[in-house]
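All remarks here apply to the structure that follows.
Every protein chain but one is kept in place in this view of the complex.
Lettered A and B in written order, each chain numbered from 1.
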Amino acid sequence: SSRFVLKRLLLLVPVLVGVASLVFSILHLSPGDPALTIAGERASEEFVKQVEESLGLNDPIWVQYGRFIADAAQFQFGESFIIQRNTTVREVLVNKLPVTLELAIYGQLIGVFLGIPLGILSAVKQDSITDHLTRIGALAGISVPIFWSGPLLILLFAQVLGVLPTSGRISVLYNVEAIRVTGLVTVDTLIAGEWDMFVSAVRHMILPASVIGVYSMALISRMMRSSMLEVIRQDYIRTARAKGQGAKITVLKHGFRNAMIPVITVIGIQFGGLLGGAVLTETVFAIGGIGTLLVEAIKVGDYPIVQGTVLTFAFLFTLVNLGVDITYSILDPRIEQ
Amino acid sequence: MTAAPDHSADERPPLSEQLGVRLRLVGTALVAGVVVATVSVVAATVLSDPTASVETAFALGSLLFGFGLLGWSGAVALGRGIESMQETLDTQTGWTEPDARRAMARIIGFGLGVMLGTMFVGSVVLGLA
Partner (left out) sequence: ETKTTTETTTGTGERGLIDRVTASPFVSKLLSNRLALAGIAIIVTMVVVAIYARLFISLDAITQSQLGTNPNRAAPSLEYLFGTDGQARSLLPRVAYGAWYAMLFGTVTVAASTTLGVGLGIIAAYYGDVTDNVIMRTMDVLLAFPSLLLALALVAIFPDDLGLWRAVAALTLVYTPRFARVVRGAALTVLENEYIDATIALGATDPRVLVRHVLPNCLAPITVQSTLNFGLAIIDLAALSFLGFGAAAGTPSWGLMLSNGVSQGLLTGVWWWSFFPGFFLALTVLGFNLLGDGMRDALDPRMRE
């Protein structure tokens, strides 16, 4: 119901205040000096003082805290110090967020649409060769780090076989900025009706999305398998089978919906891991999203960007889990009182 | 943002009693935070630069406060999911949502206490304002 959704939406407030407080404290506990970073190492003392003044670094810390939280609540982080000088953080994020979002969406889709069938297959054919292969494959998928599997796939598919592009989001021949609507290249090219561009964007997406999707696939298939086994063991499936329906249909009809409930919650929880994986995947495939942006910002000490990115990550994670929660309550109406 | 508002109205004792328990929980931690902050900031001031110690203490307080808030909302938002995940994957650790919320309420209270204590010492005693 809408009241339930509203309650869940309200949770965004403590999440964001919490994250903002964490970011604030980390920035104040970390050794860098923001005024010095902006002014540059060789700036005069006066100039550094001036910068301190303009950033409000001379106010008592609780005043700074209050201002920080108030700004964060409005997603107002000022301008980037270093990475894109004189650009507001908001603008930088608007540019970079869709890149990561697109990667995460396709990665998640691969994870869900491969993980769920594999999990069901594993459960239905419990202890068969298919089952063992699926599980070993999933384990191997997690053991190999993204920053090795990525390069290997690039070498194989791009360099040796030459069937897929190496890096980036779309061929450099195309100007996606001109047709930008959502920022997701696979969507924008479709909206513009540019079929060739769309194909190029999809081809660029295949490798990075697979690399990142393997992780969610492994967890989802494991969860689906044990959840499905649980449901199969339950009585009513046996009764249904006794009534003479085909085994396969029984499993799918009765088991699937119930087995999905715990799986859906996992999809939400592992979304955080997916965002973490995005940082590495973006680096390997030279896709400039908010993952690489965060890494760069931490490296050079661009604090406004760090704040903005971290808050965006938290926001995304919470939103996805909100969606999961709502789906959950639709699947299992007992939850909602 | 003190006593974090509760969204899950299950079958529980009457509202006033619930509120009382919560206030005591957060309040005790808050007082502890104020005391710890006051003592440590005053002690640190004797040894080093007052502004720096006030800033560090306040930052640590906001670290705890933020951590607690995040943990609290995480428990509320994901609690059911985590419980069912542990059940399905057979990795029960005795984690329950109410337990987690109670622990986080204490941390929130303590962190807030540290922030308030530092603010008090900083503005009244040391005259940073």
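Assume a residue touches a chain if its C-beta (ideal position, glycine included) is under 8 Å from a C-beta of that chain, and two chains touch if they have at least 3 such contacts.
All figures in this text were calculated on a predicted structure; none of them were measured in a lab.
*Asks:* Please identify which residue in A:Ile82, A:Leu164, A:Ile206 or A:Val295 touches the non-displayed chain.
*Replies:* A:Val295
*Asks:* Where the complex has a chain not shown, which of A:Gly137, A:Gly183 or A:Gly272 is the residue touching it?
*Replies:* The single option touching the absent chain is A:Gly272.
*Asks:* By the contact definition given up top, give the residues of chain B that touch the hidden chain.
*Replies:* 67, 70-71, 74-75, 78, 82, 90, 93, 95, 99-100, 102-104, 106-107
*Asks:* Would you write out the residues of chain A that touch the absent chain, in ascending order?
*Replies:* 22, 26, 29-31, 139, 143-145, 147-148, 150-152, 154-155, 159, 166-167, 226, 269, 272-273, 275-277, 279-280, 283-284, 294-295, 298-299, 306, 310, 313
Here, only the chains that are shown with their structure count from here on.
*Asks:* How far is the middle of chain A from the middle of chain B, if each middle is the mean of its Cα atoms, in Å?
*Replies:* Centres of chain A and chain B (C-alpha means) sit 28 Å apart.
*Asks:* Which residues of chain B touch chain A in their complex?
*Replies:* 1, 4-5, 7, 9-10, 54-56, 58-63, 65-74, 76-78, 80-82, 84-85, 87-90, 115, 118-119, 122-123, 128-129
*Asks:* Can you tell me which positions in chain A touch chain B when the two form their complex?
*Replies:* Per the touch definition, chain A meets chain B at residues 7-8, 10-11, 14-15, 17-26, 28-29, 60-62, 65, 222-223, 226-227, 230, 261-262, 265-266, 268-269, 318, 321-322, 324-325, 328, 335, 337.
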